[in-house]
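A short write-up of the structure that comes next.
Every protein chain of the complex appears in place save one, which is left out.
The letters A and B name the chains in turn, as written, and every chain counts its residues from 1.
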Amino acid sequence: MQLGDISDVAMSGLVAQRARMATAASNLANAETTRTPQGGAYRRRDPVFETQRLGDPFDQQLGKALQRVHVSSVAVDSQPGIQRFDPGHPDASADGYVELPRVSVVEELTNVLSAGRSFEANLVILRKVREMAEAAMQIGR
Amino acid sequence: MNRIYGTAIPDLETQMRFRMVRQGALASNVANADTPNYRRLDVTFEEALHQANGADPSAAHRVTRGPRGTRPDGNGVDRDQEVIGMVRNAGAFQDMATVLARIYVMRRMAATGQLS
Partner (left out) sequence: MIDRIGSPTAILQKAAAEPAGKRDAPSLAARFGEQLRETGELVAKAEASAVSMSKGDVGSVETILALSRAELALRHTVSVRNRVLESYQEIMRLPL
């Protein structure tokens, strides 16, 4: 296990949190979208995180335990949207109901804040690892 | 002459040249992340080619082209992964540069008897 491996793990975290931010942004932007090419209202999205082994499994102890995070897919909400009575709406059905996305603005904003904090935490790791490497390079000089 | 440089200096020089070339390939990938039908480039270091043709520094560099992309524009480059690759590659280069400098300091000290 080397310092560069730690950076790899932190960088994978950055990518994952950015995906989280992107899906939250998509959900927020489409919180009221009633029309999609697939038919029906917008369905909220969530990134699916999966661990990914780092490098050589025959490495020392820590090498086996260290895991990167990997966005394996983006899950689309399988549940249909919520029904709201609004006969005047252009996308209202025959009985006057419109399907709206099952998006909670509060929930999405929480995801945005959380993703932002996790992103910054990973940046701290990258910075600290770089400082460690620079300190090591100075040994004996 | 080999006694002056040993084996570490030539080996490090070779690897540094390789890393520099690879950095170019990865930079091309990042720059072309949105270019239609672009296929990613990479460079690998082939030890066998190096042994066979040591005089030419680029002889051991094998340039590969990735597969056609699955996106509508024919591009399959993951910009994030390319940037991560560049960071890793640059880090390896930098480590070698630092280590090479220290080796030169040591060999110079042994050769001249000067302690600084």
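Here are some notes:
Everything below uses one rule, namely that a residue touches a chain if its C-beta (ideal position, glycine included) is under 8 Å from a C-beta of that chain, and two chains touch if they have at least 3 such contacts.
As the structure is a computational prediction, the values presented were derived from the model and not from experiment.
Seen from subunit B, the chain kept out of the figure touches residues 6-8, 11-12, 14-16, 92, 95-96, 98-100, 102-103, 105-106, 109-110, 113, 115. Looking at subunit A, the residues touching the absent chain are 1-4, 133, 136-137, 139-140.
One rule holds for everything that comes next: only the chains that are shown with their structure count from here on.
Chain geometry summary: the mean Cα position of subunit A and that of subunit B are 32 Å apart.
Residues 80, 84, 87-88, 91-92, 95, 98 of subunit B are the ones that touch subunit A when the two sit in their complex.
The touching residues of subunit A, counted against subunit B in their complex, run 4, 7-8, 11-12, 15, 18, 133, 137.
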